[in-house]
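Everything below concerns the one structure shown next.
One protein chain is absent from this view; the other protein chains keep their places.
Letters A, B and C name the chains as they come in the text, with residue numbers starting at 1 for each one.
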Amino acid sequence: MSGSSFGTIFRVTTWGESHGPGIGVVIDGCPAGLSLCEEDIQKYLDRRKPGQSKYTTRRTESDTVEILSGVFEGKTTGTPISLLVRNQDQRSRDYGNIAVLFRPGHADYPFTEKYGFRDYRGGGRSSGRETIGRVAAGAVASLLLKELGITVLAYTKAIGSFSISPADYRMSEIYENSLYMPNNAVAEQAGEYISSLMSETDSCGGIIECIAKGLPVGLGEPVFDKLDALLAQAVMSVGAVKGVEIGDGFAAASSVGSKNNDAFRRGGNGDTDRSICKMTNHSGGTLGGMSDGADLILRAAIKPTSSIAKIQQTVDIHGENADITVHGRHDPVIVPRAVVVVESMTAITLTDLLLRNMSSKLDHVRKVYSGQ
Amino acid sequence: MSGSSFGTIFRVTTWGESHGPGIGVVIDGCPAGLSLCEEDIQKYLDRRKPGQSKYTTRRTESDTVEILSGVFEGKTTGTPISLLVRNQDQRSRDYGNIAVLFRPGHADYPFTEKYGFRDYRGGGRSSGRETIGRVAAGAVASLLLKELGITVLAYTKAIGSFSISPADYRMSEIYENSLYMPNNAVAEQAGEYISSLMSETDSCGGIIECIAKGLPVGLGEPVFDKLDALLAQAVMSVGAVKGVEIGDGFAAASSVGSKNNDAFRRGGNGDTDRSICKMTNHSGGTLGGMSDGADLILRAAIKPTSSIAKIQQTVDIHGENADITVHGRHDPVIVPRAVVVVESMTAITLTDLLLRNMSSKLDHVRKVYSGQ
Amino acid sequence: MSGSSFGTIFRVTTWGESHGPGIGVVIDGCPAGLSLCEEDIQKYLDRRKPGQSKYTTRRTESDTVEILSGVFEGKTTGTPISLLVRNQDQRSRDYGNIAVLFRPGHADYPFTEKYGFRDYRGGGRSSGRETIGRVAAGAVASLLLKELGITVLAYTKAIGSFSISPADYRMSEIYENSLYMPNNAVAEQAGEYISSLMSETDSCGGIIECIAKGLPVGLGEPVFDKLDALLAQAVMSVGAVKGVEIGDGFAAASSVGSKNNDAFRRGGNGDTDRSICKMTNHSGGTLGGMSDGADLILRAAIKPTSSIAKIQQTVDIHGENADITVHGRHDPVIVPRAVVVVESMTAITLTDLLLRNMSSKLDHVRKVYSGQ
Partner (left out) sequence: MSGSSFGTIFRVTTWGESHGPGIGVVIDGCPAGLSLCEEDIQKYLDRRKPGQSKYTTRRTESDTVEILSGVFEGKTTGTPISLLVRNQDQRSRDYGNIAVLFRPGHADYPFTEKYGFRDYRGGGRSSGRETIGRVAAGAVASLLLKELGITVLAYTKAIGSFSISPADYRMSEIYENSLYMPNNAVAEQAGEYISSLMSETDSCGGIIECIAKGLPVGLGEPVFDKLDALLAQAVMSVGAVKGVEIGDGFAAASSVGSKNNDAFRRGGNGDTDRSICKMTNHSGGTLGGMSDGADLILRAAIKPTSSIAKIQQTVDIHGENADITVHGRHDPVIVPRAVVVVESMTAITLTDLLLRNMSSKLDHVRKVYSGQ
């Protein structure tokens, strides 16, 4: 496996298995001088921690983070920031029967083919616990963005077919329900739906939306490292994500140009206002792969949890047909816990592109080095 | 701008502007010994060439490719393959009024903010002509994949709301209509829809689907360079793409686990058949970010062409409000010409991951170096 | 700081400061199936451990390594291997006076300018302890190379002007003296020289040589990633290295072509021997940036230890002139402890190029994927 790193300047490398000694991340390229302590990161990790509601696995993990390097007297030093979370509740006996069976919807089969064998304990590297490193790094990225007036916010737009349209968004309610939906009433209906699935030992998915505000215009590197392209990689790389869209996304495919184009107008604050804004935001904040000054809006489609206790057909590692029932402690829906993961991946991507954009023009270079 | 390269081993770097001397690509990391001539590449370029139907721009470009390096006596040598296409029909006078106005739906505004100014002739680097380099590289990638029994095929699934469901696919008809749809009858309806939009100086978008067959199991590098993640980047990096999905994609978000999981069964060719296959393919050929042996299926949502002759509101480079009418030679829908681009980006991504996967296990390493 | 990673496929990322909680490394891209346990790595770390002879710092560190991920049931799984060494003897009071003074020959001044401030405890990230991560990764690389019949060996060629010429090499004596010199008699003289310098609170440097045997022909990627180029980066990136040469190195500059060219001859084992060998090895095992089948030979020049207790002139962080005496526990010569570091960097570079070379020709690709 290569591919455990993401980013060009702000570069994140994650490691760790579900049932090994721990999970962690190394962040290389974080600018020096950012205030950072363990509590800053812990807040983000707590948002994805298991055992917080009846809809999440009962595995109990405190997921306490330790900063191993890169911070001195409360500030980042510019050197790599190494973060460690020890695994605690490693009841690997739960996973015994899985050693010889390929779980449908899981990475077991390709993992075994690719590497010759696999760490079968709890999914190993393919476990949802892998996202701990992403979230820890996302916390650092979010702090850095905040310093520049940029905020990133993710929430659950849909659970199964219980979807909230923007007209019904009540952003203040996001943290009032355990599904992180911007509408408590819909969240309640969705919760009942999840409960009914749980009683049938089934599972569901949903849609996560993420909005970033305050971006400078021009982030994103055409051609292959467009803002939307790297966001797509970042978000699609989260396990269980099956689709990513920006702005109107798939709906744009059936629109027409005269509607889909966002008109520009100058800012309305008097004659001296020379700011430029868009009258609509079908593009979701990107044009030509760069931020366009409007809110960045993306959505990720999350598939239903693969681990279900229902009997399913499969094969064993010898290629023989078999039945499988996946017991263990699994979320009936991973959407609520994935919210902070999508938010983190968005923050990491934006941070990296923000730093990469610094050398886009000679004026920037001069600004940094003048007076030195 | 950085970000003009894609891939880790099979690494593609594109360059060129719409109205500069030419467009090109350098392919580094192509294995030696692959048969390759200019005609092989020309076939792919001809599929995206303008002026092939009434639905495409009348700009006339022969788009003739020249191999500048990396091939000796009809075979790749292992050194970088440099490919050049000269621009011919550079009627830059068409674009005169655009120098001072930001076209809605275009990269003009963020490009100017990012770099301080822009090459306003025909969109410069943001032009659709940028995809020439992608397609030329995609041709080479496709040839290499073919040597290993892997085929990649893209086509138009939908134009506006004229969409074809898999049950109605007639793959043999794809090249029989100028929209590359796998159903001539729907293509005809879609064509009439486009014609009506053309008469209103409007435009539309659509959905491209791409299928890869014959992939070995295990391609894709968890965690960040998952097969689906890199495909998402690759495809979303194509201008006008606003969404990417794999397998059931966004529909999976409203499914349930017991339906969405694909059951495994052993191959049915007698007692000795130890192959493994999936009974369904909701996952679209990926599990845990790796190929799972089933057909790889992805879809890209293409927004309506931004360049329309309708009057639109915008601002000029001084920040003053203005009206704009984008004349010039534009496609009313870019979907048909983008089909080969999506196919190319898929082929490039698969080729790179195929080469990266070679060192996944010590057995592979031994296989290559034994007897040396 | 970015730049904490090295390698393209076998990719090593180090982190950690001298006086922080610990030091570590993440190895991404190690093929699955390699036997690996903590003891394998510990052996290498013990070779650079302080306190082993009178010529090394008295700082006492057990430098015990813990494998945090990537190994399951005694074999690498293909996932990132995270290795951690906790710092123990962090007597940071030793370094108090250094907080406000820039030590001559140290990174203090540019570090402060670059990042705005620095972790002044024991050199922080610039400490020699940073090499722990390199050596731990080098141990893994060496194990992998060994599986393919490749060995890497480094030793001290010179301490100050006490240099050993190849005619006097006694390889069996390398581990018999605490300077790791391939000649005990010279080592004794060199030891006396070091002792005399210690009594003057002065320090010295030397030259490390490294030889790799058993390399397949063709490792190294022209143009920029030539075998010698990446080795030069790898070895020059070790603190205190001021020069790197391959084969005859700087001596080649005053040779002539007819002497410097190595003649080729076919192997002498009878008529059927079709192996090719070189009659001499002035090139040091590389031609055109690729391994040529002969022993790879490189040398690194190590400067004298910068930390000396002699009074030196410097400035403080406010720009005022000052005198400095660097107390603390420092090696009078770091060469012996750097031997395993140079060996490790060589092993890491070779491993990465070995894996990169796997896709050099289509035949290799077919060999890996045939039968799948």
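In the analysis below, contacts are C-beta pairs under 8 Å (C-beta built on N, C-alpha and C of every residue); 3 or more make two chains touch, one makes a residue touch a chain.
A quick note: this is a predicted structure, and the numbers were derived from the prediction, not measured.
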Subject >> Touch with the omitted chain, as defined above, among C:102, C:155 or C:369 >> reply: C:102
Subject >> Chain not shown: contacting residue from C:19, C:49, C:75 or C:361 >> reply: C:361
**OP:** Identify the residue among C:204, C:350 or C:368 that touches the chain left out of the display.
**Re:** C:204
**OP:** Could I get the residues of chain B that touch the absent chain, sorted low to high?
**Re:** 1-5, 9, 11, 13-17, 20-24, 26, 28-29, 32-33, 66-70, 72, 75, 77-82, 84, 114-119, 121, 124-125
Original post:
Where does chain C touch the missing chain, residue by residue?
Top reply: 1-6, 8, 14, 102, 104-111, 113-116, 125-126, 130, 158, 160-161, 197, 202-207, 216-218, 220-226, 228-237, 239, 241-250, 252-266, 274-276, 279, 283-284, 287-293, 301-308, 310, 312-315, 318-321, 356-357, 360-361, 363
**OP:** Kindly note down the residues of chain A that lie in touch with the hidden chain.
**Re:** 8-10, 29, 31-34, 78-79, 144, 147-148, 216-217, 222, 354-356, 358-369, 372
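Convention: only the chains that are shown with their structure count from here on.
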Subject >> Relative to chain C, chain with the most remote C-alpha centre >> reply: B
Subject >> Chain closest to the middle, measuring from C-alpha centroids that were averaged per chain >> reply: A
Original post:
Using the average of all C-alpha atoms in each chain as its centre, how far is it in Å between chain A and chain C?
Top reply: 38
**OP:** Would you mind pulling out the distance in Å between where the CA atoms of chain A average out and where those of chain B do?
**Re:** 25
Subject >> Centre-of-Cα separation between chain C and chain B, whole angstrom >> reply: 44
Original post:
So which stretches of chain C touch two or more other chains?
Top reply: 9, 29, 32-33, 78-79
